[in-house]
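A single protein chain has been omitted from the complex, and every remaining protein chain is retained in its original position.
For reference, chains read A, B and C in written order, and residue numbers begin at 1 within each chain.
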Amino acid sequence: MMIRFGCDYQEGCHPRILERLTKTNMEQTPGYGVDPHCERAKELIRKAVGLPEAEVHFLVGGTQTNTVIIKSFLSPCEGAVCVDSGHINVHESGAIESTGHKVLPLPGTEGLLDAAVLRRFLEEFHSDPTKEHRVQPGMVYISHPSEHGTLYTRRGLEELHAVCAEFGLPLFLDGARLGYGVMAPETDVTLKDIAELCDVFYIGGTKVGALFGEAVVMPKAGRIRNFRTLIKQQGGLLAKGRLLGIQFETLFEDGLYFEISKHAVRQALRIREAFEARGIPMLYNSVTNQQFPVLTQEQYDRLARDFAFDFWEKTEDGRLATRFCTSWATLPENVDALVSAAGML
Amino acid sequence: MMIRFGCDYQEGCHPRILERLTKTNMEQTPGYGVDPHCERAKELIRKAVGLPEAEVHFLVGGTQTNTVIIKSFLSPCEGAVCVDSGHINVHESGAIESTGHKVLPLPGTEGLLDAAVLRRFLEEFHSDPTKEHRVQPGMVYISHPSEHGTLYTRRGLEELHAVCAEFGLPLFLDGARLGYGVMAPETDVTLKDIAELCDVFYIGGTKVGALFGEAVVMPKAGRIRNFRTLIKQQGGLLAKGRLLGIQFETLFEDGLYFEISKHAVRQALRIREAFEARGIPMLYNSVTNQQFPVLTQEQYDRLARDFAFDFWEKTEDGRLATRFCTSWATLPENVDALVSAAGML
Amino acid sequence: MMIRFGCDYQEGCHPRILERLTKTNMEQTPGYGVDPHCERAKELIRKAVGLPEAEVHFLVGGTQTNTVIIKSFLSPCEGAVCVDSGHINVHESGAIESTGHKVLPLPGTEGLLDAAVLRRFLEEFHSDPTKEHRVQPGMVYISHPSEHGTLYTRRGLEELHAVCAEFGLPLFLDGARLGYGVMAPETDVTLKDIAELCDVFYIGGTKVGALFGEAVVMPKAGRIRNFRTLIKQQGGLLAKGRLLGIQFETLFEDGLYFEISKHAVRQALRIREAFEARGIPMLYNSVTNQQFPVLTQEQYDRLARDFAFDFWEKTEDGRLATRFCTSWATLPENVDALVSAAGML
Partner (left out) sequence: MMIRFGCDYQEGCHPRILERLTKTNMEQTPGYGVDPHCERAKELIRKAVGLPEAEVHFLVGGTQTNTVIIKSFLSPCEGAVCVDSGHINVHESGAIESTGHKVLPLPGTEGLLDAAVLRRFLEEFHSDPTKEHRVQPGMVYISHPSEHGTLYTRRGLEELHAVCAEFGLPLFLDGARLGYGVMAPETDVTLKDIAELCDVFYIGGTKVGALFGEAVVMPKAGRIRNFRTLIKQQGGLLAKGRLLGIQFETLFEDGLYFEISKHAVRQALRIREAFEARGIPMLYNSVTNQQFPVLTQEQYDRLARDFAFDFWEKTEDGRLATRFCTSWATLPENVDALVSAAGML
């Protein structure tokens, strides 16, 4: 049978979540996320990010979360600045534009937004005598890890924060894979750093152990009026909201979120090492749970017999860049098999 | 401890769903609803509605589903006609308008849209010399059961279908509580009738046994191009789409959906009878899982000691209309307790 | 030849405007409204409304102006409250909804919004435990004169202003026919009153002497960031913006706007008197340039031989309510003819 490394949402959820859902199943709670489980999960998250006053909301999925946040922070003629490979720019079917806002793409550096690039764009914009006829930059969107598995440094984040502050732009961090970022061995960015340097961010559950769910954190509570109504309007207010509370309770009450993230990254780095040991280069310098080996057609075909993985893009010299993902659910023995297969390429 | 009748989404889900989620948890499937569970669930639904060629899609919640369907069927200057109490008109935080479309409310009859009222509106519209300056009626939205728990008759639906066909308007039926409608003892409307008379409808899971999930059925497949992209754009394409497939498989493989719906309606009618036996009238003539007794303040206060229920509205003579809901999860002994308490009012 | 009273935009513009356009035709000015004519026109308007610091912008037409203002003042889940006959609710093809916002209609009193009705709605809204799931009232839209030709009193406006202030809602006055309002003989509302009591309003040119053009006044300058960009985004920033400046210069430099408005109202009241003298009632108690005689079919047919006018609606007893409009362009001899014809009905 095929062993799958195609994405980080191919299994259900961490078994402890299912156990908890089963145990609480017949509890009767009010709907829409105003129940004791959500309250407790919010407390746990406030604690984890080190902000006892932060506002926390739970949504179902990433595209939905990006859309709600961006439409909430922007006025109608403003757009969201991001790197050209940003998820909102390429893989959300125009969700951001569907709410009336342009995505303003800048060239990325391995999927990351460089503060100098951002500053140059903003300076150019503000020196343009026709800027009134352009979309106004209204916020900055970044992902950590990026779509390429790369990570900001603490210094890189600080610089972005500084440019954003100077130009009055909120900084929004998409953390769909946040666990895999903060638990990477090389990173110097903690969850608390993110909470300190961003105006809004979210902690992804869908790709990190939950059935579904993203926890939005706004360090400065009350910044957006009627945020729950905005979630509802976008179809993101889950009727049985406690399902989100129960999942994040489980993930954050004793460090499960971090533990499973660490596991996934460790397995991913084993994969990377195995490929590199065979002289197979990586497309991006990812230090998280996604790895991008560049294979020859022959290598590709041989691996594809036993393993499922993503074709990513064709390189200029005709080789095939691929993506292998690990997750909380990745079995070490499956990685053993892949490592062994890579060793024979 | 309080016994709760406040809504039909206060528990988790039918235990068989949780068992199935647990059993399938470590299966590896592709994301976004193109997995074997979704395929099988679609087949089961096609069979249940009697349309082997129908197009079926799974979404997470009702507001999201209404929004995606309406934005998919309308051109930019068209609106959705519905009764003034329609969910899209009052309780979705402007979701429909957020996609650019006006809701065109007509007076309802106990929450139902009368074909004659619809025809009169459309005739008035088309005879108005300034109609170019108005929102064009582009589709008709109804709910079955309605927000008031009432049901269309087969004849009523046929008449609506005929008016819609005459004026070229798609007929969309919101079935968030569809099970409770088709399993009401008095109804002459079956799931197959709905599939025959509507252009699009959905079978609600959130309020009928699932953790979440709505199954959209389009009898004429291919009617809407790129429907999956439209779902994605609205943030409704669940990454772990199989969760929806697994739930609808469980509900439809051996009639569980209908069985639990029947149970809920039976319990609701016991509640209605108990109130009526004490001379307490119902605000609406609901034959489904929501009942609306009109209480004096004293009756209200006495019941509120042991039971949770919704305040609905104040009547003109100062009494309090309330809402009691049952569901797949309602325990008969809890209804016994309520029946007994009602008997002592 | 037919004499036309069908609307107040059936001729070109006041001759002095055409003369001025001709005289200035070959001047070279920058585009988009940053030219000396616009600057001077803004100064004249600031003076006319008694607010030396007010922000003034020129747009082309009414629907466009309503749309830009409303989308600028509302956040995404907010709607605009108005009377059910409000222009934005019925005759703008869903322009407001096309920007994502619901229009929240309340019952009107002869086309006017009563402060008590507004207050009751807002109190009901804020006492509704499910208000999070509704569209949030975000501003109040009124017209002066109303669609029915009726006018607010100074007291009525003050009361609306007070309710709006109490609930934190901007008050927006659509003045598409503002001249005909402030020059009605019976009114106690001046342009300065409006400037004092509203958060934003506009002075209509299209229906009052100009070829086209509406002058938006925001008493508190800087309230909306990037307002010119919002106008541009909505397609309302005229390339040859000076055309608007030149027109409003002409209308406001020596009171032409008021003089022609007075003329129109005087002619309209002559029409009203002539009908009433024959016992023909008016549908609304209009004191401005639109009059609404209720005719029998026979009276209607006789008048329709020589005069063009609007059919408005059928009354319950089967008579025909009609609309006759005057404007800056109405020739007294044409009114003489109508008065004489009315006298013979």
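Definition applied: contacts are C-beta pairs under 8 Å (C-beta built on N, C-alpha and C of every residue); 3 or more make two chains touch, one makes a residue touch a chain.
Remember, it's a predicted structure, so these values are computed and weren't measured experimentally.
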item: Absent-chain contact - pick from C:Phe73, C:Phe121 or C:Phe212; value: C:Phe212
item: Absent-chain contact - pick from B:Asp84, B:Glu132, B:Asp254 or B:Asp336; value: B:Glu132
item: Option touching the unshown chain, where A:Gly33, A:Gly79, A:Gly108 or A:Gly179 are the choices; value: A:Gly79
item: Residue of B:Ile45, B:Val60 or B:Cys77 touching the missing chain in the full complex; value: B:Cys77
item: Full-complex contact with the absent chain, from C:Leu169, C:Leu238 or C:Leu251; value: C:Leu238
item: Residues belonging to chain A that touch the chain removed from view; value: 76-77, 79, 90-94, 97-103, 129-130, 132-135, 311
item: Those residues of chain B which, in the complete complex, touch the missing chain; value: 32, 71-72, 75-78, 99-100, 132-134, 136, 225-226, 228-230, 232-233
item: Hidden partner chain, residues of chain C it touches; value: 2, 4, 6-7, 9-13, 15, 18, 21-22, 24-31, 60-65, 67-68, 92-95, 98-99, 206-207, 211-212, 229-230, 232-240, 243, 308, 329
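The criterion applied here is as follows: only the chains that are shown with their structure count from here on.
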item: Interchain centroid distance [CA atoms averaged], chain A/chain B, Å; value: 34
item: Residues of chain C touching at least two other chains; value: 76-77, 99-100, 132-134
